[in-house]
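Quick one: this structure, given as structure tokens, is what I'll be asking you about.
With one protein chain withheld, the remaining protein chains of the complex are depicted in position.
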Amino acid sequence: MVQENLTLAIEILGTIAFAMSGSFAAMQKRLDPFGILIIAFVTSVGGGTVRDLLLDVPVFWMHDMIICSVVFITCIVSMIFKSVEKRFRVTLFIFDSIGLGLFTIVGIQKGMNADLNPLICITLGTITGCVGGISRDILLNKIPLIFRKEIYATACIVGGGIFLILVKYTTLSYAFVQIFTILLIVAIRTFAVKYEWQIPKFYGVDDNAEM
Amino acid sequence: MVQENLTLAIEILGTIAFAMSGSFAAMQKRLDPFGILIIAFVTSVGGGTVRDLLLDVPVFWMHDMIICSVVFITCIVSMIFKSVEKRFRVTLFIFDSIGLGLFTIVGIQKGMNADLNPLICITLGTITGCVGGISRDILLNKIPLIFRKEIYATACIVGGGIFLILVKYTTLSYAFVQIFTILLIVAIRTFAVKYEWQIPKFYGVDDNAEM
Partner (left out) sequence: MVQENLTLAIEILGTIAFAMSGSFAAMQKRLDPFGILIIAFVTSVGGGTVRDLLLDVPVFWMHDMIICSVVFITCIVSMIFKSVEKRFRVTLFIFDSIGLGLFTIVGIQKGMNADLNPLICITLGTITGCVGGISRDILLNKIPLIFRKEIYATACIVGGGIFLILVKYTTLSYAFVQIFTILLIVAIRTFAVKYEWQIPKFYGVDDNAEM
């Protein structure tokens, strides 16, 4: 029961984090309020929707108003705080990373509940964590998608792998492992972004390539 | 029975409208005939496909040749009329908007038939109306996707909300409400596009942003 509540709390916190990241990204592109709502919605439910379609279970936001209400309220709050956007930028990067960590763990848990192979569970976790942010960037036509994307991927796969190892081969409490892994994913991503800032020239783009 | 025929007619008209919009967009990008067919297909069935996957019902075009035949014939007709493309441009904008209105209402109705919450119904209607056009623009690599997207969203959400209110709280005939709301969505979108033409400079793009 406590565990169930913790998992629901993780899902709602992740939804809030991604809805904020989607809203602010959409406001940076100067969309109107309904456009912002759409981007916030896609960012926060995109990953879980693909996960549920792959698992062939009912899509989590279709029969329950909690998630949609959370997205809606987060969106309104983000728009009210629009004026302080610049100050929020670093905070928001952290929020986006927290969302990534939270959703990756939720995805892995749903895969474990369906008795899937551990590697498939990590794949599901990565999909749950990454698809929302990737969709947001594609819809907003953001050019440097590729840089963010790989950081998403690396953090999810490494963090998810460590989560599975800690759950299976240690006697640490499940709640502790969840929170530790989420913080680890946030840390990996933050490190990766800092690292990228230092060596941007290695990431040349070669669009003339034949393939 | 009459209502069922009206809904089928709305679905087919929407398919024709979006298939035309997809065909002409693909011809502007100078695709070959099969590429045009693919884009027309994705534009007209994309939204309904995602809707049916979310509802976990059989995908509407998989077990029935009507929709595929309509797309195929519309495509051929569009290619024959390719030479008069420039004249058709404004007409096509109207067609695209009509498709948006028709598909939004179809999506909301399918959500209502599945006894979903009204807000989820509006979400389904928006998905049905928008996904085809968004996919078309992503596949054709159209840069100003973002401007169209928000107009899609705003028109769908406002029109869909008014549709639900009129159906639930008035005694107006269902057929009248359908046609009125479809025309309203077309009107909203046309207004939005005109409005955008007047203040393009407010839509600056800030790609250097960290998030």
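Labels A and B are assigned to the chains in the order they are written; within every chain, residues are numbered from 1.
Heads up, the rule we're going with is that a contact is a pair of C-beta atoms (placed from the backbone, for glycine too) under 8 Å apart; a residue touches a chain by one contact, two chains touch by 3 or more.
These numbers come from a predicted model, not from an experiment.
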Return the single residue from A:I36, A:I134 or A:I185 that touches the missing chain. A:I134
Which one touches the absent chain: B:L37, B:L102, B:L116 or B:C130? B:L37
Chain A positions in touch with the non-displayed chain are 53-56, 116-117, 119-120, 123, 126, 130, 134, 138, 143, 145-146, 149-150, 153-154, 157-158, 202-207, 209-211
Which parts of chain B face the unshown chain closely enough to count as touching? 21, 24-25, 28-32, 34-35, 37-38, 41, 49, 53, 56, 58-59, 61-63, 65, 68, 72, 89-90, 92-93, 96, 138-144
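One rule holds for everything that comes next: only the chains that are shown with their structure count from here on.
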Go ahead and note the Å separation of the Cα centroids belonging to chain A and chain B. 29
